[in-house]
Structures are given as structure tokens and as C-alpha cells.
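Here is the structure we will look at.
Complex shown without one protein chain; remaining protein chains in place.
On to chain A.
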Amino acid sequence: MPAVRGDGMRGLAVFISDIRNCKSKEAEIKRINKELANIRGKFKGDKTLDGYQKKKYVCKLLFIFLLGHDIDFGHMEAVNLLSSNKYSEKQIGYLFISVLVNTNSELIKLIIQSIKNDLASRNPIHVNLALQCIANIGSREMAEAFGNEIPKLLVSGDTMDVVKQSAALCLLRLFRTSQEIIPGGEWTSRIIHLLNDQHMGVVTAATSLIDALVKKNPDEYKGCVSLAVSRLSRIVTASYTDLQDYTYYFVPAPWLSVKLLRLLQNYTPPAEDPGVRGRLNECLETILNKAQEPPKSKKVQHSNAKNAVLFEAISLIIHNDSEPNLLVRACNQLGQFLSNRETNLRYLALESMCHLATSEFSHEAVKKHQEVVILSMKMEKDVSVRQQAVDLLYAMCDKSNAEEIVQEMLNYLETADYSIREEMVLKVAILAEKYATDYTWYVDVILNLIRIAGDYVSEEVWYRVIQIVINRDEVQGYAAKTVFEALQAPACHENMVKVGGYILGEFGNLIAGDHRSSPSVQFQLLHSKYHLCSPMTRALLLSTYIKFINLFPEIRTHVQEVFKQHSNLRSADAELQQRASEYLQLSIIASSDVLATVLEEMPAFPERESSILAVLKKKKPGRVPENEIKEGKSPTPVTNHNNETTNSNNAVSSDLLGLSTPPIAQPGNTGVLLDVLGDIYGGKPNNSTPTSTTSNMYNPKKFVCKNNGVLFENDLIQIGVKSEFRQNLGRLGLFYGNKTTMPLHNFVPSLLWSEDQSSKLSMQMKPVEPTLEAGAQIQQMLNAECIDYYTDAPSLVITFVYNNMPQKFTLKLPLTINKFFEPTEMNGESFFARWKNLGSTNQQRSQKIFKASTPMDLQAARTKIMGFGMQLLDGIDPNPDNFVCAGIIHMRALQVGCLLRLEPNRNAQMYRLTVRSSKEPVSVEVCDLLADQF
């Protein structure tokens, strides 16, 4: 048993020995339980215990607690010890309390009373015990009880140094629990002046307190800056013998130096006064110079203390970001550390360089060390150092070195530790997007990511590549080709199948010309992966297949075969079964024009910031990863410190328009597919606030050639329409969705259609409730009957009050006359016979010759014409590019037969559109309506 000084407690030592001699865990527990029973008995017993015994038992309880057992008694005895007049008993009482008592204990009032007594003691050792207890467990109650007393102790001239030290840290603790306890006014200057105290221990403790106070109120404590710089200056110029015991392994007062350097980092710039700033820069230079001096000792303590000060000085230099010379010197110094033999130094140098990389003054200097950093990433034995190297590469990456850094990171990723892979994937994805000048490079990088580390590629990453490919025409063909090649690998990652499925479904046609990637090859390749994939990926593939039916009518039967297989019980997943059967029905029932509309190419995604960055930030809560060069701070004084960097990424929602659901279901974009499937309006309305960025969406022209979709959308409201027509009757469902978080009042839709026009197209609309609740959607039915031919279309006027602001929108309804077309099949002979017949007089025909408003795309033109309502007659016109159509417009009074011919001239990018019918106004209107579409 080792010798014990002070007063040993024999009983305690015996007990500890017993525990150590226990051969098994069970024996130990048995011994402890016996002891607990014994102590409990003593505490409850009739015999009053003297102070020594109480102390001994309380100490035993403490030991048992430290072994990891719960202690649920003895607190009262410990509190009793506080009022003992024996120091040793008091001390144990305080120890038990600081280790075992929660701040919200019921005993806190008793404890506070004892502390009060001890604070009033004339013996400084007792006062210190009380202060230490407050500093250890300081609570709100204590702040209230001692908020007045302790500041006095701190600044009073009578207080002993050792008490002042404790008082400063005690006050710091109380300030952290309740900020209001620090008195202002004259106290401020007295507290600041502690920086001038003769006793180094007092200054060290006071600097911690002042640092916290400055953070709360930088302006009030501004006076500390010049004092801190002076103090720092005296330390860094001191020889190591000057400060006696405050020199640590030949480094003068390293703790105080570091604290002062930290304190100065609260101000930007740290010193407004040019004189003070000059002295500070001298200090920083001296520290940098000293780093170059040969070490005064070989001990690691010497180098650690010296470098601790150096790193803190570099932090301050980076914080100031105003002295190019110091920044570059700091960078060179850290560069030397990169090849130091101490792992700790290499780690810290990499970390610190990350910050230097974000300064415009030192960014280039950091880049010089790229090779060493790449080596660190590959060769370091310690994963945490490798991680720092990765962070630094990320921070130093810019346009000039992006390709090389990304390539090196990709190479390393193949063997990288599992713990850092996910983060690396995010970083590579961000850099590749940010610095891509050529998006084929970007596509290559992301597909490589999936190949190398597919498991670590999160949704955000593969969503993003799809977003970008869809938005950039120039890369679509390349993406289709590359992903097709990647899918040919015998074992390819499921994420590759997802990306592949999505991209081929959209752009497979771009590579279908090559027989090696013909439609059926693409389909078979994708389908060969189907059975290996999770239900979510399978669902995505089914959507790809239905898109294939539209892109490649020639493989329709193969695809339908697959749908058939999966639409029954063979497909255990209900979602897949439903999807397969719905797609199958769609492909059977819908006419090719409906299919073409439904399965239209995805519209471009709204440009927005990548959500990957947000994910990366979430992963690293403590440290925000940076790849952003800040502008240097001007050396001219700017008051107030500013630590907040604007973080626009938080606002970015992390999903990508719900790609995880069927990829073609895009409420708010086209909305068309789900209309057909009949559940779009069951979907939740978008909850964006009225100030969000959704731009108004209203394009009535689009509805000439389609019947369903979102008619209008802005931040407040979404209006969808679904319509059906039979003969001369039409039925419209209007869906009003409130996108806001407030109800829309006085909600009244009404029709704008003159009486005269109403005699040609009559409409009845059912009224709706006047209040549209927040987030709710209501439906309104409208019946229309075409009586006679008319031009234009009726408008819908919607008025409501949002947030006390009246709102009004006027929208054209999709009720143009072509809606009452019935398609008519006819053969070439009868078509041209009729065509000639109707063309005999000018009154019956209308013709327009016009320039194509968008690049000529005959496939798209075909889709539009089919949506227009007439029968497209293939193979009649001698010129295969020409479209000819026939249809009958049904009205109550009469029917008007209509023929149409559209002749595209690719060379001139012009169209000639001719419409012939028995009624001239009809010809003109039909011609106008359709000509507007190209």
C-alpha cells in the first residue's frame, strides 16, 4: 500500500485493497454490496457518527461511484461535512458534491448556505474551497446567490492572488450559466485591467473570463485589446529566464500567450489603432521568427509549447486576413511541418493550412504544397491525418488544379478507409460540379464515383448528376453513351442502374442509331439487372420501360411482355405490381398521341444550388468545410466583429423534386402522367411559403394541344385542370390548391365570356366554398357545350384575399374550339378528293406561312398535332415530312369537317399550314390556333 500524506483513512485503504484483491467481477460486486449495506446501516443507525467516520464513508461511496456503480444515498452526509470546521472533512464533502451532485438537486439550498459561510471565512483556503465548488457545479441558483459577491472578490485590492484566480474562473462559470450576472459600468475597466496584474496566474485566469465577456459584448470590452497586445509583447520578447516558474520548458508563459492570442481573435481587425496593430504584427513576426530558431531543448514538451503558441499566432493571422506577408510566411512555416516526423504536427499543419487556403493572399502559397498533401493523403499511417489531407485538398482546389485533385481523390478512393469514403464522395461530387468546364468530365467523374464507391454515393449525388444532364443538352448524348457502357460491366452497382435507367429512359434515343446500343439492346441490358435490384430501383426501371415504349415503338411488345409478368402476383411488391399494371394499361389503352404527351421528355429542373453541400455540412457539424476563397479584409478599421458567414445552403431543400418517387411524376412541372393515372391531385400541395422562389407558371398555349396539367401556378396557388370531351360536350375539373400556410378567403372563381359568345359556347360551373384552407385543395366542375362555332376561349377570373391582400388572376380555360374535334380516319383518295373540293373557294381555306419559333423537331410536332384533336393520317402525303389530318368539329347546331396539312421546310426552318373546312371562320380559327404552336 503506497504511503499516504495528509491524514490517511485506513478504512478506505483497506476497502480499496479488498476490491483490488477480488478475483472476479461477481466477488467485487459482492464486496461492494456488503460495504454499501454497512454504510447505509451506519448512516441510519442510532449512534451518531463523528466527522472522521462520516468523511471515511462518504469517501468510500465516492470510490464505489468511480468504479462505475450508482450511488443513491450519502448526499445528505456529504452536505453535513461542508459545515464541519475541519478542513479535511469539508474538502471531502465538497469533492463528493462536485462529483456526484446534480445542479438541480434538492440539496442545493443547503449547499449554497455552506458555501456562503465559507466564502465569508477569513481563511483563504476555505474561501478557495467554496469558490472551486461553485466553479465545478455552478448553477443558476448559485449565480443568483453569489452574483454580487464574487465580482467584488475579483477586483478588490485585499484579495489574495490565489483567491482572485479562483474568483475569475468561478465568475466565468456563473457567467456561462446566466449571462446577466456581470455588472457593467466601472466594473468593466477594472476587470480589463486584470490583464496588467503582476501575478501571471491571475492574468491567465482573468484572460479566460475576459474572452467570454468579450464574446458577449465586444464593444464594451474593446479596451482589452491594447492591454492584451502589450502583455503579449512583453511575453514574446521575454527571455525564458524572466518569467521563472511561468516559463514552461524554455517557452515563456505559453498558456497565457495562447489565451491572449485567442482573445484578440474576437475582434476584426484585432486592433483599430495603427500603433497597437503595428505592435501586434511585431509580436506575430517574433513568434514566426522564433519558430525558425533551433530548439532549446529536445524534449517534446518544448516543441509542443512553442508550436502551440505558433499555431495560435497563425490562427490570428488567418483571422485578420489582412497581412499578405504574414500569411505567406505562416504558409511556408506550415509547409515545413508537413514533412515533420511528429504526426501531431503534420495533422495540425494540414488543418491550419485548410484555413490559409481560403484566404486570397495565401491560397496560391498553399497550392505549392499540393504534391506533399497528395502524398499525405496516400501515405499517412493515421486515418485522421489522411482525412485532414483530404480536407486540405478540397480547400485548395480551384479551376487550375481541379482535374488533378479530383483524379487523385478518385484514385485514392479505391483504397480509402471506409470511415471517410462517404465524405470523400461528397467532396469529389462538389468539386467536379463546381469546376466543370466540360460537363462530359463531370459525368465521367460521377460515374467513376459510382463505380469505385457505389455504396457511398448518396441519393443527393446521383440525383444531382441527373439534374445536370437533363438541364444540359450538350452532354445528354454523351451521358447516355457512357452510362450504357458502364452498365455493360458484369457487376455494376445498383446506383449505376438507377442513373442508367433514368438517363436511358430520357435520352436512350440519342444512341439508338448505333446497332450496338439499339433499343432492344438497351432494354435487354437494363432488364438483365432488374432482378438484382431493390424494389425502389425496379420501380424506376419500370418507368424507364414505359418511356421506352414512347421512344422506341418497335420494342413495345417486349416491354408489354415484361409489364404483364410483373403486373400479377409474381411481383411481391404492391407498388411494383400496381405500377406494372398501370403502365401496361397505359400502353394498351392510350393512343400514341396521349402516350407521347404523357411520356414527354423531362422539362429542365429549375437551376438551384446543389444539395450535396448541405449534406456535407451536416456531416461535419463542428467544422464547416470550405472551398471558397474569401476576400481579404481591408486593413482599414472595420468596427464590430463578424463571425457569421452567410449560409445560403441551409435554405436549399435536400430532395430533388422527389426523384425517389416515380421519376416522371412531377407535380408542378408537367403533372401530366399522374393526371392520366388519376392521382396527382391527391398529392400534397407544395408547402413553399409565398416568398419562395417558385415563379409564376402560366402558359395557356400549351393547353391547345393537351387536356390535363397545371394550368397556373405561383407562390400562393396551384390550379390544375383535367378535361374530357365527347362530341359537342366537355367536362372540366378544376383543382385549386392553396400552397400557403394561411387560408385564402373570399375565394371566388368566375367566368369571363360575353353573352354573345355564351350563345355559342355555353358553360355551367358549380360554386365552391369561399374559404380555401391552408394547404388544402378543392375541386370545381365545369360543364361546357359547344353550340355554334366560336373563336378564342373563355377566361376564368379568380379572386381571393391572402393575408389581407386582395388577389386576382385571369386565366384562359383550355376550351378552344379544337377541343370538340372528333378524329376522322380516311384514306388518301378520299382525303385529296375532299381537299380539292374544299379548296375551290378562298372562303373555305386558311393558310399561314411562318417561321419556326423553336428549332424544328418533327417528333415534337407530331406529338402536338396528335394532341390537337384531329386524326393524323400517316402515309398519305407523298412527302413523308408533311402532316395531314382530318377531323370533325361537333356543335349542337352543326358539324364542320376539317382538313389540315402542315408542310415543314427544314432548310428554311419554315412551316406552311393550310386548313380547309366548309366554314371559313372555322378554318381561320383552327389555323390560328395550331400555327401558334410551332
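We take it that a residue touches a chain if its C-beta (ideal position, glycine included) is under 8 Å from a C-beta of that chain, and two chains touch if they have at least 3 such contacts; residues count from 1.
Heads up, the rule we're going with is that contacts and distances are computed from a predicted model.
Choosing from "ESCRT-II complex subunit VPS25", "Transport inhibitor response 1-like protein", "Trafficking protein particle complex subunit" or "AP complex subunit sigma", the protein name stored in UniProt for the chain missing from the display reads "AP complex subunit sigma". For the chain missing from the display, the contacting residue among A:255, A:394, A:605 or A:753 is A:255, taking the whole complex into account. The residue touching the chain not shown here, chosen from A:325, A:343, A:488 or A:759, is A:343. When the missing chain is restored to the complex, the residue among A:121, A:136, A:440 or A:727 that touches it is A:136. Against the chain not shown here, chain A presents residues 1-2, 4-7, 13, 16, 20, 52, 59, 62-63, 66, 68, 70, 86-88, 91-92, 95, 99, 102-103, 125, 132, 135-138, 162, 165-166, 169-170, 172-173, 200-201, 204-205, 208, 245-246, 248, 253-256, 258, 262, 301, 304-305, 307-308, 311-312, 315, 343-344, 346-348, 381-382, 384-385, 621-623.
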